[in-house]
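Left out: one protein chain. Kept in place: all the others.
Take a look at chain A:
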Amino acid sequence: MPDVMGTNNNVLVVEKLVKHFPINLSGIFKKKWIVVKAVDGINFSVKQGECFGLVGESGSGKSTTAYMTVGTYEPTSGSLLFKGEDIARPAVKRSMHLKKDIQIVFQDPGSSLNPRRNIQNILEMPLRVHHMIKKGNSIEKRVVDLLDVVELPSHYRFKSPITIGGGERQMVAIARALATEPSFMVLDEPTSALDVSVQGKIINKLMRLQKEFDLTYLFITHDLSLMRNVANRIAIMYLGKIAEIASATEFFQKPLHPYTQMLLSSIPILFEEEAKLKPNKIHSVGEIPSPVDVPPGCSFNTRCPFKTDICLAEDPVMREIEPEHYARCHNI
């Protein structure tokens, strides 16, 4: 395996990470197990202070990767190193400082915030759990400070999440994640449930917070145009495997993997200047196969316009095509 890791100051190092979900297909008495290969051996690393983007279509395993990082799922195999410490275990078996250090913002703030609690309660919870308030300090002041960080007025702490708008809810979710003063945040499609006019504010706020608190982001989205504007490095996932990793500029100017090219040419665009960035139109054909039944050889071979015999037989390995630009394809 080539060194996809980069070399130093890595916060998160993921190696040969695998997550398989067994599914019982038939009835209670006659059990027949099949395996969904949600994540199937991925390698990447996230450097200190960067925003690492993970893109892919639905079912490509990007959220599963995120959930393994925060400990919702236990990996089937492989290693997850966070600042040199092995974190390949579910959250209940992790030490408190890890839970404090790694936080997540979910996609839909409507369901990630408890509608029966007011925002004060929601923001207090992480502060109490992690003993963030020293004796004698007011917890309310800290809550107001947190709301201030995400530019919400202090009286919002008495509101219920259902009475505020989607963008404001997501801001509360971000404030909750920041409450424990984490160094690493997983952002799982933080704006895909929101409108464009609200998205801008959330994203710009996240980018400022990253500088202010020296955060490292693992940013997950399916929106490539958004990714272009936020990420330093991008990995693209297809059927539980990473197809290409490159720096954001390189990724859009010189996409190597046919899947990346297909994805880029499928994006609807708004402005002429963007049209120049599109690779020669590769018409998208076929659909993403089921992760239960991954085709042999390269998993993209069912849709690839450039496939050759070797693609049907052999799964390509990740190679460094250009410095810091990795792709997993036989034909590059």
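To be clear about the criterion, a contact is a pair of C-beta atoms (placed from the backbone, for glycine too) under 8 Å apart; a residue touches a chain by one contact, two chains touch by 3 or more; residues count from 1.
Following the convention adopted for this analysis, contacts and distances are computed from a predicted model.
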item	value
Undepicted complex member, UniProt protein name, chosen from "Carbon-monoxide dehydrogenase large subunit", "Glutaredoxin", "Peptide ABC transporter ATPase" or "Glucose-1-phosphate adenylyltransferase"	"Peptide ABC transporter ATPase"
Which residue of A:Phe184, A:Phe252 or A:Tyr326 touches the chain not shown here	A:Phe252
Where the unshown chain meets chain A, residue by residue	57-58, 165-167, 195-201, 203-204, 222-226, 228-229, 248-249, 252, 262-271, 273-274, 276-278, 283-285, 287-288, 303
